[in-house]
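Below: one structure in structure tokens.
Removed from the display is one protein chain of the complex; every other protein chain stays in position.
Now for chain A:
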Amino acid sequence: MAGVPSAQELSSLYDRTRAELDSPRPNHNSVKTQLSQLKVGLVKAALSNAQVELDPAFRLTKRSILEMGAEFSIKTGDIPAFERYIAQLETFYYESKHGLAESKVMYPLVGLNLLRMLSENQIADFHTTLERIDLAQLQSNPYIVHPVKLEQALMEGGYKKVWQARAEVPTPEYLFFMDILMATIRNEVASCVEKSYSSLPFADAKTVLFFTSMDELLKFAQEHQWSVSPSEKRITFPSTAENTRMFQGESIMKQTLTYARELERIV
């Protein structure tokens, strides 16, 4: 695009992209190119006229463009792009909302971001973001309540609840992150199971690990080096050796030397 696009050009391009995205079978490549054009247009407009940022219409367009970008990146499964869009949207969502009315997709997007952090095990960021959300929304808004309940269930270890929560997602976009989350907690459950059971029959192992077929179970068992006995149809878990009785010579030496040095310093 040559020259600086005006606000009307930007919003008309935005409307076209929106229509394309909402159509039954959107062409992802064309949407992608249009999005990048929009982004370049935003930057050019801001560079040419610093005051344009204060124009509410421009800000509304900018926010809508960013939100559309976030939705699109979920549809194509591009997680880093989703993170970038959300980071840019943060200024619009918290603190001063820049005088704009609350966006309809704000809470779904915030909820999606929370879920993304859960699936990547970034618990500290999860809690920091949680602090910034209004308390009333935390308790009533279904988009936010869902990730919060999930996090509590994960902390307690109620993985069955997580599995059941798959059916209760507020929007279909949540399913994308739920699948990633299931893979994460499958590993968690595996490590729990190793420590707590001495052996498990096949059928039980399948349900415990949320598998749907025997082959997946066997492959998983092989990856984790569990001993499988097809005759009895059981999986036996290796017992962890008791290392606590071993003499930890090095640490004891270090500690005693420190004591000696400090004691010598006492006048």
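The definition used in the following text is that a contact is a pair of C-beta atoms (placed from the backbone, for glycine too) under 8 Å apart; a residue touches a chain by one contact, two chains touch by 3 or more; residues count from 1.
One rule holds in what follows: contacts and distances are computed from a predicted model.
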Practice task
Could you tell me which of "26S proteasome non-ATPase regulatory subunit", "Ciliary neurotrophic factor", "Multifunctional methyltransferase subunit TRM112-like protein" or "Vacuolar atp synthase subunit" is the UniProt name of the chain missing from the displayed complex?
Solution key: "26S proteasome non-ATPase regulatory subunit"
Fill in the blank from the handout: Among A:8, A:91, A:191 or A:227, contact with the omitted chain is made only by A:191
Problem - Candidate in contact with the missing chain, chosen from A:22, A:102, A:131 or A:215 - result: A:131
Completion exercise
From A:160, A:219 or A:233, the answer for touching the chain not displayed is A:160
Practice task
Considering the whole complex rather than only what is displayed, give the residues of chain A touching the chain that is not shown.
Solution key: 95, 123-125, 127-128, 130-132, 135, 138, 148, 152, 155-161, 188-189, 191-198, 200-201, 204, 208, 244-245, 248, 252, 255, 258-259, 262, 265-266
